[in-house]
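The complex is shown incomplete by one protein chain, all other protein chains being positioned as in the whole.
By letter and in written order, the chains are A and B; residue numbering begins at 1 in each of them.
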Amino acid sequence: MSSPIPLLSSLAAETHVPVVSPGTADGVFSLAWLVIVLPLAGAAILLLGGRRTNAWGHLLGTATVAGSFVLGLLMFFSMLGREVGERQVGQHLFTWIEAGGFTVGMDLLVDPLSILFVLLITGVGSLIHLYSIGYMAHDERRRRFFGYLNLFIAAMLMLVLAADYLGIFLGWEGVGLASYLLIGFWQHKPSAAAAAKKAFVMNRIGDIGMSLAIMLMFVTFGTTAFAGVSAAASGGSENTMNAIGLLLLLGACGKSAQVPLQAWLLDAMEGPTPVSALIHAATMVTAGVYLVTRSNFIFENAPVAQTAVVAVAVVTLLWGAIIGCAKDDIKKVLAGSTMSQIGYMMLGAGLGVAGYAFAIFHLLTHGFFKANMFLGAGSVMHATDDDVDMRHYGALARAVPITFLTFAMGYLAIIGFPGFSGFWSKDKIIETAFADNVWIGVAATIGAGVTAFYMTRLMLMTFFTKERWEPGVHPHESPKVMTIPLMVLAALSLLGGLLLAGNWITDWLTPVVGEAHHEHPPIPAWALTLIIVVVVAAGVAVAWFTIGRTEVPREAPTDVSVFTRAARADLYGDAINEGLVINPGRHAVTGLMAFDTSVIDAAVEGQASGVSGLAMVYRKVQNGFVRSYALSILVGAALVVAVMLVVNAG
Amino acid sequence: MNTEPYILLSAILFTIGCVGVLVRRNAIVVFMCVELMLNASNLALVTFAKANGNLDGQIAAFFVMVVAAAEVVVGLAIIMTIFRTRRSASVDDASLLKY
Partner (left out) sequence: MTAFWILAPVMVLAALGILFVRKAVHAALLLAVVMISLAVLYAVLEAPFLFAVQIIVYTGAILMLFLFVLMLVGVDASDSVVETIRGQRVLATVFGLVLGLILVIGISQVTFGAAVGLDEANNGGNVPALANLLFSKYVFAFEATSALLITAAIGAMVLAHRERLTPKESQADAANRRMREYAATGRHPGPLPAPGVFARHNAVDTPALLPDGTASEASISRVLAARGSVRSAPALADDIEEVQRQLGQSPEQSPEVAGKSGAAATTEEQDAPGSEADAGASSSTNGAEEDEQ
């Protein structure tokens, strides 16, 4: 990877997709490996060090991630000072796999895209670590928790820094493992253990797609490195590229909880709240978006796969939003909203060169405000003795003022209140969607309205309306170690939109995702923005009139419409899985087992028992009488003589 | 001089020895029948020596005798050992090694 491939720049010019050809790492970039190794070492020390590290383990865990963040910042500023063409930097660490003509190096790629992810992951990750110090203070296994968090961060960094699809896959699987460990962290709860398993299994399905895509790449291009694949991508046949793209999309669906592999995300709320924040804001679910954006050179050559991305994204963004409307569990509402927001990002990524930058932009702002809200939710739960039912909240604004204020920043950002970060990013995606296809734009706009509705519902039920607290609950504000990260994130939620100032983010990402030729939406941008704001306002108003003005019952009403019931049941996502996959699978397994025992085993065992039965008969020949054996020798001798006689006579 | 009758006699004696090994149960008699078979083959060897006009056949017969002597010594010692432990010289009684 250290040597650029000059011949291929001409190819890149034709496809409008920049070829990955990083320059040699120097200066601060030569420390890129340390970004991954720091949290990895932290994880190793915490997990292998045992009880000795109990006292300072959480501090070490936080310090390693913060160290990575500092390194990321240094690299970021160093990159800012570079020429646009020199911003891709590769570092070859060692040769990982060498088999015949197939070589995979352990290479890192630091470019404008991955550096943004590094900053998001380590930055938000540091804040979440900090927050966890307070949140997990009373958990006996806090040290292990930090070990897992570090592992998670390390895997995610591996994922975004790898310069090879196999490297991505390494991080990909690492993230899957860490998420399994963290979702099931409270493994004594059967629901948590089940949720962890569910997440793991559904991720495996995505991983199959991912690994098949990598194999297909190897078969087609003979390499799995970004540089090689991006250089050769335009030469691949469209069918192959579509196949690779669809398989990558399957992988992305698994990690990013897109329909049809969305079901694990809501259950993943069984983990501790910082984990939810980490999974939903900074890591894991963004991996899918990263993969699609990183693989832009494939998707640009795979129109069918790109359309599929858009379709999946639109379905998911509505699906998640609808689920969010019906849930009473505060974390599940946020989970539904994550699904929906990731849908927006996928939509942006699916829209091609025009949308990549906005997808990443939305990913960043979402990382800020969603982490903010998840941690805020954690703070609320902290205040109400780990109650997650919003129907038991109400009028918490005065009890937990800091949490309320910071949460409000996140809220305003997610619904797209003008000026807040979410406004800029979501608006841009919807705008691009409109430019591509009106109906996609309409769907995205409706999604924005629904988002406004359910987020307002959450705000109202949690912080306003009347007190519905459980008896004996005395809400109190969280300690500083928890509120400071909230404040930082709230500020970022508010100011994240500055990234768009002067089209900085699009310019920044151009070397990676390519130059967008500006398409004009059917209606002027300002009018579109106005429409979106109106729709959002309508959503807020509906929520205000249905929730804010009426009494919220402490128990969820059961005489509700079919739609509410469907939304409460996650739009029957689990039922669909059950009906389409699990039950047929179970029946198939039962049938196969019956077939196995009655036919295959029977055949094999039948042979065995046949042989042994025959042996039982024939072993009687071995009767121990030497004279019997001598008789058989005589018969043999007679036969030999007879044969000789016949042969010689003939 | 015709040597064919000698060979025929040898064959008949050999066959009788074979049947004796199969029919008799006293280990010592079985051994005798083995000796009979060896002697029958010796007769054939000596006859062939005469028929071919060289002494190789007689040498072979001589070696057969030596080997037979060694075999009888060891075989009878084995029969003695078996008899000592089992109080029986019947070949059918030593039939533990079976299915």
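We adopt the following convention: a contact is a pair of C-beta atoms (placed from the backbone, for glycine too) under 8 Å apart; a residue touches a chain by one contact, two chains touch by 3 or more.
Keep in mind it's a predicted model, so treat the numbers as computed, not measured.
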Contact list for the unshown chain, restricted to visible chains: A, B
Where the missing chain touches subunit B, by residue: 1-9, 11-20, 22-29, 31-33, 35-36, 39, 42-43, 46-47, 49-56, 58-59, 61-63, 65-74, 76-81, 83-84, 87-90, 92
Interface with the undisplayed chain - residues on subunit A: 623, 625, 627-628, 631, 634-635, 637-638, 641-642, 644-645, 649
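Simple rule for what comes next: only the chains that are shown with their structure count from here on.
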Approximate Å spacing (C-alpha centroids) for the pair subunit A, subunit B: 88
Residues on subunit A engaged by subunit B in the complex (per definition of touch): 619-620, 622-627, 630-631, 634
Partner subunit A, residues of subunit B touching it in the complex: 18, 21-23, 25, 91-92, 94-99
